[in-house]
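So that we are looking at the same thing, I have put the structure below in structure tokens.
Shown here: the complex without one of its protein chains, the others still in place.
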Amino acid sequence: MIINHPLLGPRDAQEFVYLGDASLIGRPDGMTEGAVDAFHDYLYLRDNPAGEHRELWYHEQGDRSWLVVTRNTVTHEVVSVEIARDVARKMGRSK
Amino acid sequence: MRYSGWRVIREALTGHKGWTPAWRDPEPQAAYDILVVGGGGHGLATAYYLAKEFGQAKIAVLEKGYIGGGNVGRNTTIIRSNYLLDGNQPFYEFSLKLWEGLEQDFNYNAMVSQRGIINLFHTDAQRDAYTRRGNAMILHGADAEMLNRDQVRALYPFLNFDNARFPIKGALMQRRGGTVRHDAVAWGYARGADQRGVDIIQNCEVTGIRTEHGRVTGVDTTRGFIGAKKVGVAVAGSSSKVMAHAGMRLPMESHVLQAFVSEGLKPVIDGVMTYGAGHFYVSQSDKGGLVFGGDIDGYNSYAQRGNMPVVEDVAEGGMSLMPMIGRARLLRMWGGIMDMSMDGSPIIDKTDIDGLYFNGGWCYGGFKATPASGWCFAHLLATDQSHSTATAYRFDRFRKGLMIDEKGQGAQPNLH
Partner (left out) sequence: MTQIRRISGGRIDRSKTLNFTFDGKAYSGHPGDTLASALLANGVQLMGRSFKYHRPRGPIASGSEEPNALVELRNGARQEPNTRATVAELFEGLEAKSQNRWPSLSFDAMSINDRLSSFLTAGFYYKTFMWPASLWEKLYEPLIRHAAGLGSLSKQDDPDSYDKGFLHCDLLVIGAGPSGLAAALTAGRAGARVILADEDFTFGGRLNAETLAIGSDSGADWAVKTAAELVTLPNVRLMSRTTILGAFDHGIYSAVERVSDHLAVPMDGKPRQILWRIYSKRAILTAGAIERPIAFENNDRPGIMLAGALRAYANRWGVAVGDRLAVFTNNDDGVRSALDLQAKGINVEALIDTRANAATVNGLRHIRGGEVVNSSGRLGLTSITVRMANGGTDIIPVNALGVSGGWNPNLNIASHQRGRPVWDDAIAAFVPGADGPAGLSAAGAASGAFSTHAALQTGTMEAVKALAALGIAAKPIEIPKAEDAPVSITPIWYVRSGKGRAWIDQQNDVTVKDVKLAHQENFRSVEHLKRYTTLGMATDQGKTSNILGLAIMAELTGKPIPDTGTTIYRPPYTPVAMGALGGRSRGEHFKPTRLTPSHKWATEQGAIFVEVGMWLRTQWVPKPGETTWRQSVDREVSATRQSVGICDVTTLGKIDIQGTDAGLFLDRVYANTFSTLGFGKVRYGLMLREDGIVMDDGTTARLGEHEYVMTTTTANAVPVFRHLEYCRQVLWPDLDVQLISTTEAWAQYSVAGPNARKLLEKLVDQDISNEAFPYMACGEISVCGGLRARLFRISFSGELAYEIAVPTRYGDAMIRALVEAGQEFDAVVYGTEALGVMRVEKGHVAGNELNGQSTALNMGLGKMVSKKKDSIGMVLSQREGLNQDDGLRLVGVKPVDPSKLLTAGSHFIAHGKSTVAAHDDGWLTSVVFSPNLGHSIALGYLKNGSARLGERIRTINLLAKTEVEVEIVSPHFIDPEGERLRA
């Protein structure tokens, strides 16, 4: 597979390490009530779609960027690649 | 029809006119007591044991394609019960015991062959971990032995003992481990279930799960609605897709695992072997092909095919372990879709919907589990109680912190 890195251009997926569903960006706040349930759902449950899937890849053999890759899990077609930090900020994550 | 050597001879002498279909292709009835969704090894075994051991009737197996077309039709055929953890070991040992009597039980020669499995180790830490594991196995009633380097060499003199990057120090052996002719498992269960009245309905994909007042009433399929009192889903690889019909999100991802077979070769490897310093395990089939595999590709996939990095990684492991295979040729590679669960262990459990039961999350250990999985799922479907060897395989173990994590990799499915 090839991942078209937003900064570095097309790179073999072998340079990357895969983590999983980009929903992992949305880590709950550990200091709130009911955090155990929120963390259970966050850490363990997945949509696991057959189709487009937003997922986290890490360019370990490269620039150490975490990326959000939108990829079709049936065809493996890569639809888009974004810098994960940008995605996280758009989702409202900050400090 | 009962299969036997005599029957083969009689048919041979009379032009094979007497062989009957191994299973029927019935039209689906309007409703069943129990629907098993998924005509793979686990689903067929479930139906077989429901009919044979749990006295259930009016059972159908619904298969979206042809039976045995999932992972039971594309795996590396290994059976073993060399598990470490209390949640797993009794179950896999139960499964191995069922394998040991399976062919006589369902009157089909699945070539259950206990030629032994060895797990090689290359460091002291691995040896310590295998000592812990071997003891756990024996404590649970399984067999295990520790082999030193010389004993390994006596078994497999052609392994790389002399200039290896990670020298072989010994191995954990389970003599009762071995291989099974994988397709025959599906066919044997299908035939056995069919003979006991189970309707096996191929080309029938479930497109919806209907419920009323929190209770399952049946499933929509590509061949129409089929009513049911109970629905058991055993569609590993596609679990998330099917359970989404019931609004459930599962603690698993679907991943592709590749496996490989070489051209047919005169026998060189008697048993099963796993490399402890790379991703490579191998056995040789009764037809002569070296059957081998390694790690999953590592990204979510429903594509039933993989990519070259893993192919090369596996070959590198193979060449490092046994440099004689350099001139053997890889004949075929294929990919199967695994339910990779969050702790590497399966789920056989009820759901929050009455009458809806789930069996999945087998990661890439599902084949060896087939008989016990079928038995335990049948037990659950028939009695509403977990079988004694499968009590840990609950959905709520993640909420409770009772993970069954053999590899200690945590909630990252692609590392299990």
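The letters A and B name the chains in turn, as written, and every chain counts its residues from 1.
Just so we're on the same page, a contact is a pair of C-beta atoms (placed from the backbone, for glycine too) under 8 Å apart; a residue touches a chain by one contact, two chains touch by 3 or more.
This is a predicted model, so every value here is computed, not measured.
Of the chains on view, those touched by the hidden chain across the whole complex are A, B. Residue in contact with the omitted chain (choice from B:Ser320, B:Asn359, B:Ser373 or B:Asn414): B:Ser320.
Not every partner is drawn; the one left out touches chain A at residues 1-2, 12, 17, 19, 24-25, 27-31, 35-36, 39-40, 43, 56, 58, 60, 64-66, 75-78, 84-85, 88-89, 93-95.
Mapped onto chain B, the interface with the missing chain covers residues 3-5, 7-9, 12-13, 15-16, 19-25, 65-66, 68-69, 73, 86, 89-90, 100-101, 103-104, 107-115, 122-123, 125, 127-136, 138-141, 144-146, 157-158, 160, 163-166, 181, 183-184, 187-188, 202, 262-268, 277-278, 284-289, 303-305, 307-308, 311-312, 314-320, 323-334, 397, 399-403, 405, 407-411.
Assume only the chains that are shown with their structure count from here on.
Averaging Cα coordinates per chain places chain A and chain B 30 Å apart.
Interface of chain A with chain B (complex): residues 1, 12-14, 18-21, 36-37, 40-41, 43-50, 53, 55, 71, 73-76.
Chain B makes touch with chain A in their complex at residues 238, 240-241, 244, 249-254, 298-303, 307, 309, 342, 398-399, 411-414.
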